[in-house]
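One protein chain omitted, others in place.
By written order: A and B. Residues from 1 in each chain.
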Amino acid sequence: MTTSTDTTQRGSAPQPGGTRKNSLTAGQMPRWTWIAVAIGALVLAAGLTALLGGGSFSWTGWLIFAAVLYIVGMYVTTYAIENKRRATDGIWRNLVWAAFILALIPLVSVVWTVFANGLPTLLANPQLLWTDMGGVTGADDIATQNEGASLQGGFLHGLAGTLMITLMATIISVPIGLLTSIFLVEYSRGGWFSRSIVFFVDVMTGIPSIVAGLFAFAVVELFITTFIGESPRHVQMIKMGLTAAIALSVLMIPVVVRSTEEMLRVVPNELREASYALGVRKWRTIFKVVLPTAMSGIASGITLAIARVTGETAPILVTAGYAAATNWNPFSEWMTALPVFIYRQLMNPTAPAAGLPSADRAWAAALVLIVIVMLLNLAARIIAKAFAPKKTGR
Amino acid sequence: MSKRIEAIDLNVYYGNFLAVEGVNINIEPRSVTAFIGPSGCGKTTFLRTINRMHEVLPGARAEGRLLLDGEDVYATGVDPVTVRTQVGMVFQRPNPFPTMSIRDNILAGHKLNGARMSRSEADGIVEKSLRGANLWNEVKDRLDKPGSGLSGGQQQRLCIARSIAVEPDVILMDEPCSALDPISTLAIEDLINELKNEFTVVIVTHNMQQAARVADKTAFFNIAGTGKPGKLIEYDETSVIFNNPANKQTEDYVSGRFG
């Protein structure tokens, strides 16, 4: 972008710093304009901040003022020296850059906060990974905070809960999701039924996670009160790992359907026809030709869906209860998932008067959770890349 | 291992649209028959009705009779899957299964149907089919490499080998050389000449020289206009079609005056 159509007609315009006249570069700002404007903006912003701040100098305020002044200054300068079109182009380029930098601040801050708070705790207390909160009382935390005793407890029960609940949800969602997308791509011929499935899968994508939790709770409640009993002991049974897994399935199924559907649709029709022409039945064609061809994409989509539900908190909060001890059985007793553990430790610390140990545990758990989710995402990318069928490489 | 194909008053519809009308043709066993004609005249559509591949498209159906050695392909109780094991097909673009090795591609017709066979039996089929497709010498050292790594012409011969591996009676080819360079095309044409010793070969082509080179008999299809059904105009010895056609439309087409 060194030329603009207008400048060619303005060959006689003054040319600062140029030794030779060139009709293509005439009427342009010198290269150093942006540096000059930037310095001007920084100085002016410093003055403004000091004036408005009334004694105390705010660094954040200074940077914000400087950025605004720079963008406005560049626009005015370009308008004056070059023309309006280039000035407009420039202001939008600067705004796009500003948006990028502005967005980086909170996102970097989130990651930094988790690492800065979680990593030291986790390194100093690796036992957090293999102990649970069974037997840990407020007195222990008060001792940790006030007398420097070592940090008690851990989140093994959260890891166990997350693993079991996610596993159950995957077992429920993957077959339903896979079969539905196979139905949509391979069997349906665009009738009202398949159109309504597509529509409702879209609706399901938008179900708020907490509503999915309420739904799972209501379903299991109805099932238990109808078929097992209505006593408080039975009502207690509603909250278990399986209920949470049902809630997560409601969130997971549409993700699996959409990603699998997309992957099946890119399998070339020629492969299906080749198989049919060999006298292979449709279901065998789907199993042995279509699915293997799309497998890497499907597996990566499923991994992403797992990553998504692993981080869900709200639906598990209302369906699985909150336990302090490790529970590996998703069919009975309350279960704690890692996100719920983080939430509970932050909102209701084990020792209300001494919240720091609980916060430490929560941040360590948050770090572990982020690492798990990121690893799943990474795995999805690797699966998609490594197991993709070889393209026509010669 | 080669069957006669007879079509009697065959109409093909896409939904309510009549795509091909009133085809009557008698294709000899152990011969090569070429279908020529302008685009959209229904040659491919008719070709696909021979092994009922048109049914893969929603709404497509055929009326009339299509006999393989006197047995109606459209009789009640006939499973299209059975028809397709007897009538193989090779497509416009080479389509080896990308997830399978060369060897598995050849065995696909057996393996996908869950057939069990011994290692030596399988090796025999692979070698026989690849030799039959003139590909054995080029790939015998890399049978376990993916088939998608071959050149376009080799891939197409691999697809031919794959379809003869299930020992069909008829091989249909839908413009098998349209995506290939001249040298690969020549290799395929040589192969077609050998295939007719064992199979009934029907080939759709846009290339009239190719039809003249490979076919014993040639059928000319034409269409009266957009939205009108395609029809079989003339069917005769290839030399007659190209040198002394009976029909004016055929003459115009083969002499390049139209289409």
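Everything below uses one rule, namely that a contact is a pair of C-beta atoms (placed from the backbone, for glycine too) under 8 Å apart; a residue touches a chain by one contact, two chains touch by 3 or more.
The rule we apply is simple: contacts and distances are computed from a predicted model.
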- Query: Just by its UniProt name, which of "Carbohydrate ABC transporter membrane protein 2, CUT1 family", "Sarcosine oxidase alpha subunit family protein", "Lipid-transfer protein" or "Phosphate transport system permease protein" is the chain not shown in this complex?
  - Reply: "Phosphate transport system permease protein"
- Which displayed chains the unshown chain touches: A, B
- Query: Quick one: which of A:A41, A:A274, A:I342 or A:A384 touches the chain that's been left out?
  - Reply: A:I342
- Task: Just name the one of A:L63, A:V114 or A:L129 that touches the chain not displayed here.
- Result: A:V114
- Task: Could you tell which one of B:E71, B:D190 or B:E237 touches the chain left off the display?
- Result: B:E71
- Write down which of A:Q28, A:T313 or A:T350 is the residue touching the left-out chain. A:T313
- Item | Hidden-chain contact residue, picked from the options B:Q86, B:S184 or B:T250 | B:Q86
- Query: Given the full complex, what residues of chain B touch the hidden partner chain?
  - Reply: 68, 71-73, 75, 77-79, 81-83, 85-86, 113-114, 166-169
- Message: Which parts of chain A face the unshown chain closely enough to count as touching?
- Response: 1, 4-5, 58, 85-86, 88-89, 92-93, 95-100, 102-103, 106-107, 109-111, 113-114, 117, 175-180, 182-184, 186-188, 193-194, 196-197, 199-212, 214-215, 218-219, 222, 250, 253, 257, 279, 281-284, 286, 304, 307-308, 310-314, 317-318, 321-322, 339, 342-343, 346-347, 359, 362-363, 366, 369-370, 373-374, 376-377
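Note that in this section only the chains that are shown with their structure count from here on.
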- Complex contacts: residues of chain A adjacent to chain B: 189-190, 268, 270-281, 284-285, 288-289, 292-293, 295, 389-394
- Message: Residue numbers of chain B touching chain A in their complex, please.
- Response: 51, 53, 56, 58-59, 81-86, 88-89, 91, 93, 95-99, 108-109, 111-114, 146, 148-151, 155, 159, 162-163, 166
